[in-house]
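Structure record follows, encoded as structure tokens.
The complex appears here minus one protein chain, its other protein chains still in place.
Our next item is chain A:
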Amino acid sequence: MSDNKFKRRSFLKGSAALGAGVVAPTIFTRSANAYTNEPGDSRVVLGFNVPQSGPYADEGADELRAYKLAVKHLNGEGDGGMLNTFSSKTLNGAGILGRKVDYVTGDTQTKSDAARASARAMIEKDGAIMITGGSSSGVAIAVQSLCQEAGVIFMAGLTHSNDTTGKDKKANGFRHFFNAYMSAAALAPVLGKEYGTDRKAYHLTADYTWGWTQEQSMIAFTEELGWETVGTVRTPLSATDFSSYIAPVINSGADVLILNHYGANMVNSLTNAVQFGLRDKVVNGKQFEIVVPLYSRLMARGAGDAVKGIFGSTNWHWTLQDAGSQAFVKSFGKEYGHPPSQAAHTCYVQTLLYADAAQRAGSFNPCAIAEALEGFKFDGLGNGPTLYRAADHQCFKDVLVVRGKEKPESEFDLLEVFNVTPVDKVMYEPDNPMFAGGSLGKCNPGA
């Protein structure tokens, strides 16, 4: 009996000791890593996931330049750029929450699987606490989903599909860039004014998520204007020669061609359309017109003279005269000898917004940062007063309608800002059918 008692007591003591031994490190671990990649006291690592190879490598290079500049400014080097004009004054050049900002880079290759692999490597091997960048909606949606699972914040780069903050939105993902709906909402009134309300439009559309939402948005807004859609043709992303898609346009009765293409697709389809003399044609008694809903200055260069007089939209342009834009152009121009692209601008701003949110939250916990970004209103970052809407993590700001410049003064002077569409004209409800079908879900801090 006594043996049994001894054994029972020994067992209890042993269990208590073992329990303490097991629980203590767990408590310690949980306390040390309350969220994924909780940084130490001296440095914090950001992950810049941009296309360094593949068709959008030049755009990726400009994004990377912007990120490096942002890191310099956050660490108190250089002239401070937009830190001086940002309405929030929490960033003072002392890093983020007293930690020096460091970074690692990954190559998305503009392929979803490669982008996810590089983001995963930066999170798991390099300890990146935030992932940002990219030049494609397919990639953005894939990486956003990965960041949600991993418990890190994703600050999207250039992604224009409605789905990124629509059916594929995630609680850990935030988009500063505008979207297809906003482009269409901003462009339609200008097109109506310039080309009239009695038009017949033909769409050539890149066959992937961005193209579909861009086409859907343009059809909705132009038909609301009174235009008729006479044809919609999906073109493969790999297409290089669009001549066989352009030829049917000529006999379709259309007097406007809308090219829902981006990057090399846009360069080639626009060049082909101009070569086929579409812009010289008169159809239905009207001058034939071409519209490119989303412009990229870097890529417009590839189309040469073909962009002259063509309407489109852009998230930001280096010729803007507000203090934030001028400060950024000055910093970037001094550093690299040329003006920044819209992709560079959005990536720079996203880095600052993340850093500021961490400062205001007083934590790197992704959920605290998400909370600080949700509903955040700011100014001084080049787009006027801007709101990061809590319901879908989409930024709302004025949208620029641009036109290919007839007489460019330099190789960078390809587009002119034709109209600034106020934010209230491009705003939509979170449950708009074009964005329906998904839910943010809950913020995931990981760990």
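Note that contacts are C-beta pairs under 8 Å (C-beta built on N, C-alpha and C of every residue); 3 or more make two chains touch, one makes a residue touch a chain; residues count from 1.
The criterion applied here is as follows: contacts and distances are computed from a predicted model.
As stated in its UniProt record, the chain not included in the shown complex is "Branched-chain amino acid ABC transporter permease", which appears among "Branched-chain amino acid ABC transporter permease", "non-specific serine/threonine protein kinase", "PDGLE domain-containing protein" or "Heme exporter protein B". Set against the missing chain, the residues A:G277, A:G309 or A:G362 yield one that touches it, A:G277. Within the full complex, the residue among A:K68, A:K200, A:R301 or A:K405 touching the omitted chain is A:R301.
Checked against the full complex, the candidates A:P39, A:G76, A:P189 or A:G333 give a single residue touching the omitted chain, namely A:G333. Shown as candidates are A:A34, A:A57 or A:L97; the residue that touches the absent chain is A:A57. Within the complete assembly, residues 53-58, 231, 233-234, 236, 238-241, 243-245, 247-248, 250-252, 264, 267-268, 271, 275-277, 280-281, 298-299, 301-305, 318-319, 326, 329-334, 337, 339 of chain A touch the chain that is not shown.
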